[in-house]
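All protein chains of the complex are present and in place, except for one that has been dropped.
Order of writing sets the labels: A and B. Residues in every chain begin at 1.
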Amino acid sequence: MFQGADILRQVRRERPLIHHLTNYVTMNDCAAVTANTGALPVMAEAEEEVEEMVVAAKAAVINTGTLTPSRAHSMRLMGKKAREMGIPVIFDPVGAGSTTYRTQEIKRILTEAAPAVVKGNAAEIGLLAGVKGTVISGVQSVGAAGNSLEAAGRLKDFLGYNAVIAITGPVDVITDGRRTARVFNGHSLLPRVVGSGCMATSIIACFSAVEEDYFAAATAALSFLGLAAERAAEALKGTSFGPAMFKVLLIDALFLLTPEFFAKEAKVEIRG
Amino acid sequence: MFQGADILRQVRRERPLIHHLTNYVTMNDCAAVTANTGALPVMAEAEEEVEEMVVAAKAAVINTGTLTPSRAHSMRLMGKKAREMGIPVIFDPVGAGSTTYRTQEIKRILTEAAPAVVKGNAAEIGLLAGVKGTVISGVQSVGAAGNSLEAAGRLKDFLGYNAVIAITGPVDVITDGRRTARVFNGHSLLPRVVGSGCMATSIIACFSAVEEDYFAAATAALSFLGLAAERAAEALKGTSFGPAMFKVLLIDALFLLTPEFFAKEAKVEIRG
Partner (left out) sequence: MFQGADILRQVRRERPLIHHLTNYVTMNDCAAVTANTGALPVMAEAEEEVEEMVVAAKAAVINTGTLTPSRAHSMRLMGKKAREMGIPVIFDPVGAGSTTYRTQEIKRILTEAAPAVVKGNAAEIGLLAGVKGTVISGVQSVGAAGNSLEAAGRLKDFLGYNAVIAITGPVDVITDGRRTARVFNGHSLLPRVVGSGCMATSIIACFSAVEEDYFAAATAALSFLGLAAERAAEALKGTSFGPAMFKVLLIDALFLLTPEFFAKEAKVEIRG
């Protein structure tokens, strides 16, 4: 049974602190998304304080956009401390494969932080998994991406421990090796919003902060974001607005969606 | 008598330059808020130029969100230069008490920059003042915060010089030791906007740039922001928008509010 509505209720009741080490481009959006989902964002980045800060958090985000050596160092420190304390790290390997440096740092973070959930688009996950046929242009995946599930499986083999892999796309695919979920909520305007991938990661963190079945949390989070996108698109219909207003409506929808509506409208298929 | 409308008029006439060393999460919002209030924002951060930049400014903001050692160094350099030149520093000790590093750097900045105004929520100010019973979750204050005025008084003792202390909350409290103001303008949606605290600091800086009675400037600034929140909430009523559109309306309201309307609708009580 899909327990997404219960997870959402619990986020809003507990208001968990979510520590982010994310990129500078979409930082403000991630904070807004976290707050509007019902949690508390914090984005301390100095190596002098990330360990102490993450201990106070219930989940942590690592996102490798605008990576620098000092931020990568903070990410590894924070990730190791979170792992040690049993705090789930949600990892978004933005730009994996776009440069040697980026890919190398991403693999190092994967190994040292042992994230509970790795979330990416098909190209990023495919590339990390060594699946052929993926093409990456900057931080945007373009063209053939191979089979999502195959890529997820290979990445799990690379990791060598039981992470949840979430691959976003027209249909999102989530797997923990045993179970596989497909999320059909969403809208074609969502990938047009810069940072919608980063937002997805923040929401997975909000949900993972209160639900230790991270497969269930990630599945519910992507369904929740997809449903918000559907609501935003509906509100946009018949107006002469575009993607910038869609983003405003999307963040508002995260705040306005009730657990009851979520329970009714989630389009999720789980196997295994 | 409350001279807020005159201060606002003067900001718009003089368009003072406001130098910011603020956090990366809400930087864009702070710039927009400063511009829409009527002043000019600038956000140079390199230690190589902060002293030269602040000398051209009429007020400066220091905000400790996303602090790093190199930014803390720039903050101290800028703060000392501003102090030397008689340029008011408005200090927002974001996240005070959340980590040892943060609290330590905040105390160092307080000592070296001698800010004209210290603005925080009750938990941040309480913690800096050593008042018991405050709890901080990340950068968000949660739960009991002690008595605002008591905390303000103790912080003033710690500082050992005559700063204005401004504590935001459902009712904002401002004191310079002799006089105390309470600001009743505001709306419950305001604290739901990520960065509304940072925005308050930027507006205090805009007002302090043209009014050397910083107690009057800080009081007027918080009333101005609160009134903008009331206007935004009114515009939101009956629509199906949420906090993201509220933020758009809030920033617009700062631009649209006239000194005449501000004079009429400010809800401020001053004693002493």
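The rule is simple: contacts are C-beta pairs under 8 Å (C-beta built on N, C-alpha and C of every residue); 3 or more make two chains touch, one makes a residue touch a chain.
It should be emphasised that the depicted structure is a prediction, and the values quoted were computed from it without experimental measurement.
Asker: Consider the whole complex, including the chain that is not shown, and state which of A:99, A:162 or A:258 touches that chain.
Answerer: With A:99, A:162 or A:258 as choices, the missing chain is touched by A:99.
Asker: Using the document's definition of touch, tell me which of A:29, A:51 or A:176 contacts the absent chain.
Answerer: In the full complex, the listed residue that touches the missing chain is A:29.
Asker: Touch as defined at the start, partner being the missing chain; which of A:79, A:120 or A:195 qualifies?
Answerer: Considering all chains, including the one not shown, the answer is A:195.
Asker: With the full complex in mind, choose from B:6, B:213 or B:252 the residue touching the hidden chain.
Answerer: Candidates B:6, B:213 or B:252; residue touching the omitted chain: B:252.
Asker: Of the residues in chain A, which ones touch the absent chain?
Answerer: Here the touching residues of chain A are 23-29, 65-69, 95, 98-102, 137-140, 142, 192, 194-195, 240-245, 248.
Asker: List the residues of chain B that touch the chain left out of this view.
Answerer: These residues of chain B touch the chain that is not shown: 15, 17, 19, 24, 27-28, 31-32, 35-36, 40-46, 48-49, 52-53, 56-57, 70, 235, 247-253, 255-256.
Here is the rule we go by: only the chains that are shown with their structure count from here on.
Asker: I'd like the Å distance between the centres of chain A and chain B, where a centre is the mean of that chain's Cα atoms.
Answerer: 33
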